[in-house]
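Worksheet: the structure to be examined is printed underneath.
One chain of protein is taken out of this complex; the other chains stay put.
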């Protein structure tokens, strides 16, 4: 058994963007000597999250609308007096900073419609993710 | 130290259902050679999640009402033009696809009131979960 770490960096172009990073992760796993196990993808930011869902363009838009409906961008947040991104932090608070996913045969073992997304909530920015891979 | 994988399948009967799978997981752990460690329960679907909470029938109803209040079933979602389950995806987006739980003495090490639930958000269906167990 082994534990290995990799770093993934990824840029965003919009303030709120839901970016499919499945291939980026699978490219790292393809060259990794751990073939079977689990990978944790951790976003090193407090205004960006990781989720697993389907990659369908209308649905991606629905996710963005849901974020805006539930946690609106401007709502007299106290933190906005310091840095105008309270909504980005609150959205991350509910979404979560990481996901753990099984690995099989040197790739993510996802369901048919599952993809891994980096949820940018205060872009555009370059973001850093740590992949911790455990297995054999 | 070892890493082992198991598959759990579970059916649902309703569109939205919150199903206690604690015993299903403990039954697998009871026969597993890893006695101490951690287990990750991963739902291989983009319209089903995993949560930990109390199993009390009125509370289960409260959870369902909260899902409907926060993310209503019908709300002119774009994805509904393709597949009429945008709400199921958005709810999964916020709930998350997996949980990791400590193992002690061949069983889940949960608090007094904690139980593990599979949250069906687009049933009835048969669902598949991967248990990744790490420990010794």
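For the reader, a short list of remarks on this structure follows.
Letters A and B mark the chains in the order given here, with residues in each chain numbered from 1 onward.
One rule holds for everything that comes next: contacts are C-beta pairs under 8 Å (C-beta built on N, C-alpha and C of every residue); 3 or more make two chains touch, one makes a residue touch a chain.
Model, not experiment: these values are computed from the prediction.
When the full complex is taken into account, the listed residue touching the unshown chain is A:46, out of A:22, A:46 or A:106. For chain B, the residues touching the absent chain in the complete assembly are 1, 36-38, 51-54, 56, 58-59, 61-63, 65-66, 70, 94-96, 99-102, 109-111, 113-114, 134-136.
Listed here are the chain A residues that touch the chain not shown: 1-3, 5, 40, 42-46, 70-71, 77-79, 81-82, 86, 89-90, 92-94, 96-98, 100, 128, 130, 132, 134.
Just so it is clear, only the chains that are shown with their structure count from here on.
Centre to centre, using the average C-alpha position, chain A and chain B are separated by 20 Å.
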